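The next block holds one structure in the form of structure tokens; read it before the comments.
A protein chain is absent from this complex, but the other protein chains hold their places.
Up next, chain A:
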Amino acid sequence: MALITRQIPRIFIQATQGAAVRSIHNSTISNSPVLAQRPDTRVTATLIPGDGVGPDLVYSVQEVFKAAGVPVDWESYFFSEVNPTLSAPLEDVAKSISKNRVALKGILATPDYSHTGELQTLNMKLRNELDLYANVVHVKSLPGVKCRHSNIDCVIIREQTEGEYSALEHESVPGVVECLKIVTAKKSQRIAKFAFDYAVKNNRKKVTAVHKANIMKLGDGLFLRSCEEMAKLYPKIEFEKMIVDNCTMQMVSKPQQFDVMVTPNLYGNIVDNLASGLVGGAGVVSGSSYSADCVVFEPGARHTFSEAVGKNVANPTAMLLCASKLLRHVNLTVYSDMVRNAVEKVLQDGKVRTKDIGGQNSTQEFTYAVISNLELPKA
């Protein structure tokens, strides 16, 4: 049965691409000594397709995994705020993620107005439940994706459990609304240390703290001070600070100057999206959210792209790169490289491109192009 399912995508590729197909899918396992030695040791991961085009993208990932013979089992949950009756309960999802310690997640849509008076969105609830405090978005120019800037390679690290997203808002007097932005020393230190440790681990040279401490002297001031304190423990990493407005300007004019950036919640959200726009949009940037124990991989710029549902036009690159990162995290490096190289090869060749990066191909065609480019890394 497994052999048959593995053959199906091959048939599809042969139909779409004609004769030039490598026949590796049915021989993936037996050919590689590295892969063959562990036939029965599989990893379980939680899967949350999300809203909008999420399910399409996740399907694409599953197809690629099947073709590559990746030993990952999914625990799938339908989780949605706009569709509360069908959604799995938060507790179940959180329990599954903390058990599996890794998850792949699409984007959850958040309505602009709350009907129930609830101020916290489902996304925020999930993050708070699992304490997913650090959001990492790796913005990197991809080969074959034409943009204004090239050679961008920066990592934006965002605190995502406090700040403006604390969901503390109230109307003290009719017509006067107060929205509280919470900054704590503990969480600021934690995110600063995360950023510096990330820089050490990935051989990065510089950490930039993005803030607005000239206006919010106490709140952002605390964040900035925590970063400065932490910087003292990392003498080999350059530390610089930048005000958020200047940062956005620098980002669109000279984005190559940035390396690792550490930001409070809202600024991070804005800078993430800005930077994603520079390298090709929401369809190509992957991200991940870390707690001490678990990681949720999700696209870097959070857009559900709900207008494209059913049109088969969304770009699965971001989700595939997330999946590749997930594989690297669970120590399946060989497969991780396989998926990543295949995606990069397809983008590089530029023959199969989705609409958002200037092509005419469908999600499905892109997926099959990736599958036909899957190649075992050379030993």
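Assume a contact is a pair of C-beta atoms (placed from the backbone, for glycine too) under 8 Å apart; a residue touches a chain by one contact, two chains touch by 3 or more; residues count from 1.
Everything that follows uses one rule, which is that contacts and distances are computed from a predicted model.
Per its UniProt entry, the chain excluded from the display bears the name "Isopropylmalate dehydrogenase-like domain-containing protein", taken from "Isopropylmalate dehydrogenase-like domain-containing protein", "Ubiquitin thioesterase", "Peripheral myelin protein 22" or "Tetratricopeptide repeat protein SKI3".
Here one chain is not drawn; of A:189, A:248 or A:364, the residue touching it is A:189.
Residue-wise, the contact with the chain that is not shown comes from A:200, picked out of A:90, A:119 or A:200. Taking the complete complex into account, A:291 is the one of A:291, A:315 or A:336 that touches the chain left out. If you put the missing chain back, the residues of chain A touching it would be 37-38, 40-41, 43, 101-102, 134, 186, 189-190, 193-194, 196-198, 200-201, 229, 232-236, 288, 290-295, 329-332.
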